[in-house]
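A protein chain is absent from this complex, but the other protein chains hold their places.
Coming up: subunit A.
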Amino acid sequence: MAAPAYPAWVTRWVSGQWRNKKRPPVFRPSRPLALADKVANRREQAAEATCITEMSVMMACWKQNDFNDAACAEEIRMFYDCVAKAEEERKNENEDTLSSRGNLPSSKVNKLLKRFPQITRYV
């Protein structure tokens, strides 16, 4: 005779797990299963330094031309442009849009969530 195919509850009953209190987990939540209106406070990661490539190009040019500014005028102009652009972006980003990395700080998320709270009970 091959291994007899008993239903699963029979095997479990026979092994005595139910009497040893190994019952299936019953979940009794203490609070309603709804998302809270706030996010945990996460420390905002520091942004990266801007204009590093332009700066290194300019410094390489300086090294070649013995720190003569007239010879490196093009690189210096590019560096200034990059710095102006970064400054402009930095000024404009402090609103309710995503940061350069693509994530919102937790304080702003909390403000938005407070405006649209989770409805836990209906009247």
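What we mean here is this: a residue touches a chain if its C-beta (ideal position, glycine included) is under 8 Å from a C-beta of that chain, and two chains touch if they have at least 3 such contacts; residues count from 1.
We take it that contacts and distances are computed from a predicted model.
Enquirer: Any idea which of "Aminotransferase class I/classII large domain-containing protein", "Small ribosomal subunit protein uS7m", "Translin" or "Anaphase-promoting complex subunit 10" UniProt assigns to the chain that's been left out?
Expert: Missing chain, per its UniProt entry: "Small ribosomal subunit protein uS7m".
Enquirer: Pick from A:Lys22, A:Arg42 or A:Arg90: which residue touches the chain that isn't shown?
Expert: A:Arg90
Enquirer: Going by the touch rule given at the top, which residues of subunit A touch the chain that is not shown?
Expert: Subunit A touches the chain not shown through residues 46-52, 55-56, 58-59, 62-63, 67, 69-70, 76, 79, 83, 86, 90.
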